[in-house]
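Note that one protein chain of the assembly has been removed; the remaining protein chains are unaltered in position.
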Amino acid sequence: MKTLSPTRQAFNYTALAVITVFMLLPFVWVFFGSFKTQGEFLANPGAWFPETFQIDNYIQLFRDRGFGDYMMNSFIVSSVAIAGNVVFSAMAGYALAKLRFRGKNVVFPLVIASMIVPYVALFVPQFVIVVQMGLVDSLIAIILPVLTLPLCVFIMRQFAHGVPYELMEAARLDGAGEARIFFRVFLPLTGPGLATVAILSFLTSWNNFLWPLVVAQSQDTYTAPVGLSVASQASNSISFGLLLAGAMVVLLPILILFLFLQKYFIQGVAATGLK
Amino acid sequence: MTTTTSATRTVVTPGAPARRPRGVRKAHEGSRAEATTAWLFLAPFLLIFLLFTGIPAVLAIGASLTDMSARDIRDPLNVNFTGFDGFAAIIGNPGFQSAFLNTVLFVVLCVPISMGLGLALALMLNNGIRRLKTFFRAAAYIPVITNIVAAAVIWQYAFSITGPVNSVLGSLGLPEPNWLGESGWAITTVVAMGVWRTTGTCMILFLAGLQAVPEEIYEAAATDGAGPWRRLWSITLPLLRPTTLLVTVLQTVSFLNIFEEPYLLTKGGPLGSTKSIALWVYEQFGFGNVSASMAGSVLLLVLVGVVAIVQFRILRPKH
Partner (left out) sequence: MYPLSPSRRRATMLGIALLTSSALLLTGCGRAADDGGSAGGDAMTVDDKPATGTIEIWTQGADGAELPQMFEEFQKDNPDVEINMTQVPEAEFASKMTAAITAGTVPDLIYAFTETQASLIATGGFDAVPEKLVDPDDFFEVIWDNSVYDDVAYGVPWYAYANMQIIRTDLAEKAGAEVPTDWDSLRTFAEKLKDAGTEYPLALDSSYDAYTARQLLAFSVQNGGGFISDDLSTWTINSEENVEALEFLSGLKADGLASSDGPAFLDTVPWTSSGKNAEIVDGGPWFISWFDDANGAGWSDEHLTLAPMPTGPDGDAATTVGGGSWMVPSDSENKDGAWKFARFMSEPSSQVKWFEIFKNMPAVKAAWEDPALADNRVLETVEKGLESGVNLPKVSTWTQVGTVIGEQMEKVVRGGVSAQDALDAAQAQAESIGMGN
């Protein structure tokens, strides 16, 4: 272990603390604000602390605004998105990195290209397509566009590059079929990569806003971000207390997931080789 | 049996028992089974890509070559084909030009700052402290995972003239700027929010890159008498080059597309000083100028593609 001088450590801790304050300050404010009443926001926008810690906003969200249903929809969408991405990105990444076939050089640029197309140009045609498929107002329609994210494919492909080719080749020579090789030889080695994919796909699908709004035809299909936007509407204004309370609730699942998978996430990203 | 595998060729020297006769192949030619498997494995991705990126992109490009407006959405085939006139009109449009310059400014400011902060965080967290690593890491990443709409309302509220930030500054006797109402401050606030939201990502990527740097190299350098800055400059940074390239490209692409921060914080004001290209595109769509909006998106896509390619060329590590 490198020797760390105490001054060095002290400096580091201080610097980190300052930066952390910058990062977390808005949340401190959100946390305290979620206990305020609308009147408090109107009277004194600059105040940091609520006058009393009333949990009315949280209660209203779940009891009166159906926030529980929205969260459930979000969980369903994101869980399927995680499952889909883990499986399909692993497959696609493996194919691009480890299998030899014609057309390889066409597909990979498509992956990169689809990561940089601006979204605002796409959502109306996407919606028309979904309608033609008869999937409007379904959670399926919300899930489909995020089922195999190009970024996840990219990450798995990079990760797969780090897995030694000889392993596949050896199994092939031993007579194993391609499917066997994928499931028995490759997949078990991909833990950190899959963790990365899980976090990224959860993140993308969880915070998606415009698409679920456009697809839904009834509030039963709303996901949490959309539901939050609707619930926090007030006459000519926003219900800040509800918005902040909702923001805290929406943040929790993804935060918990990240805390659990942090180590693997970084390992996964590291193992993509970054070359 | 000897098998040599390099990046481009697999050569099996003769005399070895093999299941099937194989000759010299190029990297993209494998066995039939491999090819079938490959396409099977790629099928889900390709299907989703076709439905949700490919076709919509083609439609968008098609729309950009016409004079489609909001009136035409119920009967899209009845528009006039205008070719590249729409593009010429946009490039000459002062609003678009200003949006272009604003976007360049955002990129020039946000990318280095977020990368610098991210790198600093990664360096400090990698080996600079003993405890609380998890806490600091999570803290830096929380802004990345927050719902953007809520985050923006929060920033807008926080930085309003009588908001919490100014109340703190006021109580310290410092001036209370008009964060969102004056061009200079508004740009600062948008940049700050962009940096706040993406530093965590940079940090994670740099942390991952640092993991690839073996301990021994540091030890060796330390025993050779190299100080920490020297180590950083001559060892760490060069070894981080692939990571740096990746982060640079990702951040640049991300900020060229910057949309939510100006949209939710300042709506592109004051005086259009924070209107990015993506925001201009969205605004045109809202005005009903569909073809202009699509053309702007196409130009944005081209810009991003070109910049990304150029960055790859310049920054690619020399092996």
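In order of appearance the chains are A and B, and numbering begins at 1 in each one.
The working rule: a residue touches a chain if its C-beta (ideal position, glycine included) is under 8 Å from a C-beta of that chain, and two chains touch if they have at least 3 such contacts.
For clarity, every value in this text was computed on a predicted model and none was experimentally measured.
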{"item": "Given A:M115, A:V128 or A:L189, the one touching the chain that is not displayed", "value": "A:V128"}
{"item": "Selected from A:R63, A:R102, A:R180 or A:K263 as touching the chain missing from the view", "value": "A:R102"}
{"item": "Contacting the left-out chain in the complete assembly, out of B:V58, B:V108 or B:L237", "value": "B:V58"}
{"item": "Residues of chain B (touch criterion as defined above) contacting the omitted chain", "value": "28, 50, 54-55, 58-59, 62, 69-71, 73-78, 156-157, 160-163, 178, 180-182, 267, 269-272, 283, 285-289"}
{"item": "Those residues of chain A which, in the complete complex, touch the missing chain", "value": "38-45, 102-103, 105-106, 123-125, 127-129, 131-132, 136-137, 210, 213-214, 216-219, 226, 229-230, 233-237"}
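Keep this in mind: only the chains that are shown with their structure count from here on.
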{"item": "Complex contacts: residues of chain A adjacent to chain B", "value": "2, 4, 8-9, 12-13, 15-16, 19-20, 22-24, 26-27, 29-30, 45-48, 84, 88-89, 91-92, 94-96, 99-105, 107, 110-111, 113-118, 120-126, 129, 144-145, 147-148, 150, 153, 165-166, 169, 173, 175, 177-179, 182, 203, 207, 209, 225, 228-229, 238, 240, 243-244, 246-247, 250-251, 254-255, 258-259, 262, 265-267, 269-270, 272-275"}
{"item": "Of all residues in chain B, those that touch chain A in their complex", "value": "3, 5, 10, 18-19, 25, 27-31, 33-39, 41-42, 44-46, 48-49, 51-53, 55-57, 59-60, 117, 120-121, 124-125, 127-130, 132, 134, 136-151, 153-155, 157-158, 160, 162-164, 166-168, 196, 199-200, 204-205, 207-209, 211-212, 215, 218-219, 222, 228, 242-243, 246, 253, 257, 259, 278, 281-282, 285, 293-294, 297-298, 300-301, 304-305, 308, 317"}
